[in-house]
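These notes concern the structure reproduced below.
The chains shown are only part of the set, and none of them has been moved.
In order of appearance the chains are A and B, and numbering begins at 1 in each one.
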Amino acid sequence: MGRRKSRFLRKAVEPFTIVADATAENVLERMERISFQGRNLATARRIWEKMLGSDATIFLGTAGALSAGGMRLIIAHLIEHRYIDCLVSTGANLYHDLHETRGRRHFIGSPTLDDAALASERIDRVYDTLASEDEFCKNDEWIAAFVLKLERRPYTSREFLYKLGEHLWNETGNRGILTAAYQAKVPIFCPAIADSSIGMGLSQARHRDQTAGYVDVIGDIIESANVVIRRPSTATIVLGGGTPKNFINQASVQAEFYDDRVGGHKFAIQIVTDAPYYGGASGSSLEEAQSWGKLSIESEKVTVHCDVTVALPLLVTALESTSRDALHKRKRPEFDPSGRLLVVNGQPLADNRYQEP
Amino acid sequence: MGRRKSRFLRKAVEPFTIVADATAENVLERMERISFQGRNLATARRIWEKMLGSDATIFLGTAGALSAGGMRLIIAHLIEHRYIDCLVSTGANLYHDLHETRGRRHFIGSPTLDDAALASERIDRVYDTLASEDEFCKNDEWIAAFVLKLERRPYTSREFLYKLGEHLWNETGNRGILTAAYQAKVPIFCPAIADSSIGMGLSQARHRDQTAGYVDVIGDIIESANVVIRRPSTATIVLGGGTPKNFINQASVQAEFYDDRVGGHKFAIQIVTDAPYYGGASGSSLEEAQSWGKLSIESEKVTVHCDVTVALPLLVTALESTSRDALHKRKRPEFDPSGRLLVVNGQPLADNRYQEP
């Protein structure tokens, strides 16, 4: 031929080969050289490793029925071992976590069950997963009772969820997202807490005492942006999209208004099932996020179009094998989320004004 | 043959035929006899008509970039003509509405534009749609300035958004979602207001005055449930899923705890692009909702798997032609959302306790 190979054709696809008893890590490593979402999932591990090796504050966003679907102890693991520094979650994921931490269970069902029969037995269905509505009602009451013990003042969702995790730990001693975050002092934000059963529990406390159950979600906006201002190098890992995806980006955008050092997240991973072409935020591309400054133009980023229940067990199992050193060495922020003000590396962050430099 | 036709084979598919200059109504009418999502869209109109002919309070949930994408005057129309009674929205849809009501615009772009170039010109992209970030920043300031004029106390998102619509109307006199809701006295709930630029505006007010910008989203939970308790016959129309979808269902579930007459929505339409099989709430089926009691077992319901920007113009144009009488005759609730307490048909609803019968 004599013709020079195109600059585009540099790195060949390596067909995946079957190796008996291969570890998850080995499987994922070899998926880096295949195509499509398999390659993207493998790339997600590399980017996560780079996050851990950097000085970035790592945000994790969790949406979708991850806790009901069996993902809650993976998220707890990520918190305990500080694969992440700050969780932003839907209320449902925290509620279904609380349900199991309190010793209740979700059950294996099927999407073709008879919903009228389920309703008559007071069983709630989440696609192929079931739970007892009566147990859910008891959770709501348990939350309401806890809320009524709190001092009467507005709480950011972050402070409230810390105290909820503390109470849950003290009462149960069980692992879960809320209790792991309590123990590891990892802050949790829940911007849409009003759209969840945790919110319902808060409202039931209010029903009994009209001075109870005030959540200051606007304080959460300021506090989360101040986390970015304090340490302007940040990373985002999004599972499922939803309000957490935007809230993590909003923290960066809002921070940049007040501090020029902030320039968008430096790393981004999202595992989503929504398509970008309908315009919704959950499916929006990471390139689009760059136009807004949510992501740095130079950021390393990958979107994995996949159900989290397929992608996350493989991804985190593989990561666990290769990230021990990085976890030990990483320059992570130390939080104290126990008080009205969130403390980062010994210094409190305001929740009512942006921390201008 | 002499053989009896199966009971399953009663109503034949009628192939759609092309008629020049046919109206949207005529097109949609004939789509009732085709299959798949076309039939579902046509069925949505029939169910909406039944809602209008019933005594149901009709909730509309709006998620996805509907306002940026050109749907905001359809939603305003639905409010003005009382195709719906209560709106539950993401903050983004209200914010992008406010942007245009204030005289700014969104622009036609393309998903393949260079995001680095857009970022350098401070242009934000939403898939194929663009807007000026500088104009967005001015909106935030405008919102903050408005917030600082308000009396210092917590506001439900419903009360806050009414006042925001009022201010917007007084300043601009322009049609839009917020201003239409103000004029038609249709309440708007925004449970995830903290995850939006309206929330950012509120936070900027707080930044200037730490006593400002308190939103009582837990009050919204109680108030929305009390709307259901007051009139237990309800209907839900969901565009895009997201927090509004669940919040509307939560209102019914929460109401049922306190009032046995509540038995789930009587009618349900959802136009969504998420698939049910990943377990997320946005894509969850209406059958699943029945297991939870969110929907009555006898409810009339349809899911349309389609982008709202395709489905809604056709659906509402057709509905407009056939619903005039029904709109005039309908037994709709009359709201007064102007005060701290939401007034329904002359009677205020509590925001701090559930209205037990």
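The criterion applied here is as follows: a residue touches a chain if its C-beta (ideal position, glycine included) is under 8 Å from a C-beta of that chain, and two chains touch if they have at least 3 such contacts.
Note that this is a predicted model, so its numbers are computed, not measured.
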### Message
Since every chain shares one sequence and 2 appear in place, tell me the total number of copies in the complex.
### Response
4
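Operating definition for what follows: only the chains that are shown with their structure count from here on.
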### Query
What is the distance, in whole Å, between the centres of subunit A and subunit B, each centre taken as the mean of its C-alpha atoms?
27
### Query
Which positions of subunit A touch subunit B when the two form their complex?
63-65, 68-69, 92, 111, 113, 115-116, 118-119, 123-129, 133, 137, 154, 191-197, 199-200, 202-203, 206-207, 210, 213-222, 225, 240, 242-243, 246-247, 250, 253-254, 257, 273-282, 284-285, 287-288, 290-293, 297, 307-309, 352-354
